[in-house]
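A short worksheet on the structure shown next.
Every protein chain of the complex appears in place save one, which is left out.
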Amino acid sequence: MARINDVGGTQGFGPVDTTDDTEPFHADWEARVFGIWNALRAQGVFNLDEFRDTVESMPPTEYLATSYYERWYLALVALLERKGVIAPGELDEPGGAR
Amino acid sequence: MTSGDPAGGHSDASISRKVRRLETLLEEKGVLTGTQLDEALDAFLAGASPASGARVVARAWTDAGFRSRLLADGTAAVRELGYMEGAEQRLRVVENTASTHNVIVCTLCSCYPLRLLGPSPSWYKSEAYRSRVVREPRAVLEEFGLRLPETTDITVWDSSAETRYMVLPRRPEGTQGLAEEELAALVTRNALIGTAVL
Partner (left out) sequence: MTDPAAAPTADDRFAPGARVRTFRHDPPHHTRLPRYARGKRGTVVEPEGPAALADVNARGRGDAPVEQIYAVRFAARDLWGEGDHHVVLDLWESYLEEDSDDER
């Protein structure tokens, strides 16, 4: 059993969408996620392998249903909760899900 | 896949709100400050763009000494041009020849020479590219409009550890008279990854 990220040689993902998107980020929130990740990594809050481990540990259905930077956001939250930087539920909005 | 994609992503407004909430919470806790985030991001991506990779390639085409140093030790050579200062990862430049072609991937995640080329294109991070290019590179390259001769020996570099890869494409025919900046303008991001030739 390999994790869902380990896709080398897996069949069925179809043709490559070769669109050459020149903008580094497609929305401001993607840049913010990247910025938060970069700052926390640079400060040593986590290392790159811990972060990858967290992304890879997502349930496969969730991994495949989310966009690239959504995975990063979800992994950041999971990792920060595990490390006690934020408490579980602390990000919940009043009356709504996270 | 982009957010709001019918295949699964959530709406931009919803995720945007959540990311703001996380940032605010980390600021309230003193883990992050807004300026720290912006400054670190600017520093991390300073000078990182496909144009930087293109400049490196144009220098290699016009300066044989630089080309040898680039192929021998990519990290040190690009530092001569002011790139990847303080980078934790190594850069290895792999050269295309008349009979060999190189293409870069990261099948496990999305490793890419960010510090030199900036964030990678969406297709580089896609499951379709990552799963298939190690298995059937010719078919994948054809989807990019690149049909290589049957005799070309293809090497796929799967960035699985601490080295980041960039391709040194072949210099196009008929460009003898061009200046370094004019040559750099010919180099595309896909050529630096190996999904195009020039």
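Letters A and B mark the chains in the order given here, with residues in each chain numbered from 1 onward.
Keep this in mind: a residue touches a chain if its C-beta (ideal position, glycine included) is under 8 Å from a C-beta of that chain, and two chains touch if they have at least 3 such contacts.
Model, not experiment: these values are computed from the prediction.
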Inset, instruction - Indicate each shown chain that the hidden chain touches within the full complex. - result: A, B
Legend entry - From B:Val31, B:Ala51, B:Leu81 or B:Ile154, residue that would touch the chain that is not displayed: B:Ile154
Legend entry - Of B:Leu22, B:Ala87, B:Val134 or B:Ala196, the one touching the omitted chain in the full complex: B:Val134
Inset, instruction - State which residues belonging to chain A touch the missing partner chain. - result: 1-2, 6, 8-9, 46-47, 49-50, 52-53, 56, 83
Inset, instruction - Could you please point out the chain B residues that touch the chain left off the display? - result: 72-76, 90, 92, 107-108, 134-138, 153-163
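The working rule: only the chains that are shown with their structure count from here on.
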Inset, instruction - Averaging only over C-alpha atoms, locate the centres of chain A and chain B and give their separation in whole Å. - result: 20
Inset, instruction - Would you tell me which residues of chain B are touching chain A in their complex? - result: 1-3, 5, 7-10, 12, 15-23, 25-26, 29, 31-32, 36-38, 40-41, 44-45, 107-110, 118-119, 121-123, 125-132, 134-135, 140, 143-145, 158, 189-190, 195
Inset, instruction - State the interface residues of chain A toward chain B in the complex, per the touch definition above. - result: 5-11, 13-22, 24-29, 31-36, 38-40, 42-43, 45, 52, 55, 64-70, 73, 76-77, 80, 85-86, 90-91, 93, 98
